[in-house]
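Omission of a single protein chain aside, the complex is shown with its protein chains in their original locations.
This part shows chain A:
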Amino acid sequence: MSQVQGSGVGLWIAAIKRDKKARIGAIILGVFLFIAIFGPWLVEDPDALVGVPLQPPSSAHWLGTTGQGQDVLAQVVVGTRVSLTIGFCVGIGVVLIGALVGITAGYLGGRVDAFLSLLFNVFLVIPGLPLAIVIAAYLPSGPFTLAVVLIVTGWAWNARVLRAQTLTQRKRDFVAAALVAGESKFRIVTREILPTMTSLLVAQVIGSTVYAIGAQVGLEYLGLGDVSAFTWGTNLYWAQNDSALLTGAWWTFVPTGLCVALVAFGLTMLNSGFDEITNPRLQLERAWRKYLTRNKTEATHSTPVVITND
């Protein structure tokens, strides 16, 4: 078996089985998903005042206490659930909207394309984060608002990429063949064009999720979230508010920061592993590179010469 067939779950399993990067990413993500789903039942109430404020990690409070005397571990764990939920919802949301707009524009062309292209180009030139700050400041604060804000400011780039991809696919002969065979436009888009983009869509969801988690943490850190909720962003907001940096209370912000970095890292690893498994060129090059390394030859621009006497 040299080529990975199919799509969806099967591909993911293949990627995780065969690719080290994908495996590392999947393990990191699996741990965080476990924390997000079951964690909140395993820790104390993050709101409860459980001890003396700003205590360093101890056996009673593994990650110490906040400036208010709450348990840091409990806040990080409960924050994981909210932050990951928003991250994935936004990641999927922007790609769904981007796909709808981009593929429609690319496939229908003409006036529809002109209008939709104008629309996403306008959204593209509006700087995303400042707009997000403005909207978030006016709407009632909370995780849902944040998700809406991030989707509104984040979909346009995906639409643009998918429109371009649709334009190139539309001209391929297999689409012409489907047209000749009398397939409907809807079927051509969903059955012929979408499947060729699986790996691109997955990459976009993952990339957008990383963006969403980062942007959400940033906005909340600036106080634009609901500061009474427990998310990674508000954790950092309170750490800053309680002058954690000045007092050297590293345990109030390092664990949350580490979580954000780890999730972004895990998602990126998973993505590059998935890319290697769905992109046959990368896959072939991998075997080739290994072969060259084993025979102590450099990968050059011109065809390499590896003399083997067999």
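We adopt the following convention: a residue touches a chain if its C-beta (ideal position, glycine included) is under 8 Å from a C-beta of that chain, and two chains touch if they have at least 3 such contacts; residues count from 1.
Criterion: contacts and distances are computed from a predicted model.
A.B. asks: Given that one chain of this complex has been left out, which of "Fe-S cluster assembly protein SufD", "ABC transporter ATP-binding protein", "Formate dehydrogenase (Quinone-dependent) catalytic subunit" or "Phenylacetic acid degradation protein" is its protein name according to UniProt?
C.D. replies: Result for the unshown chain: "ABC transporter ATP-binding protein".
A.B. asks: Write down which of A:V31, A:L245 or A:A287 is the residue touching the left-out chain.
C.D. replies: Final answer for the missing-chain contact: A:A287.
A.B. asks: Per the definition of touch given earlier, which of A:P56, A:P195 or A:P304 contacts the omitted chain?
C.D. replies: A:P304
A.B. asks: Determine and list the chain A residues touching the chain excluded from the picture.
C.D. replies: Where chain A meets the chain not shown: residues 1-2, 283-285, 287-289, 291-292, 299-309.
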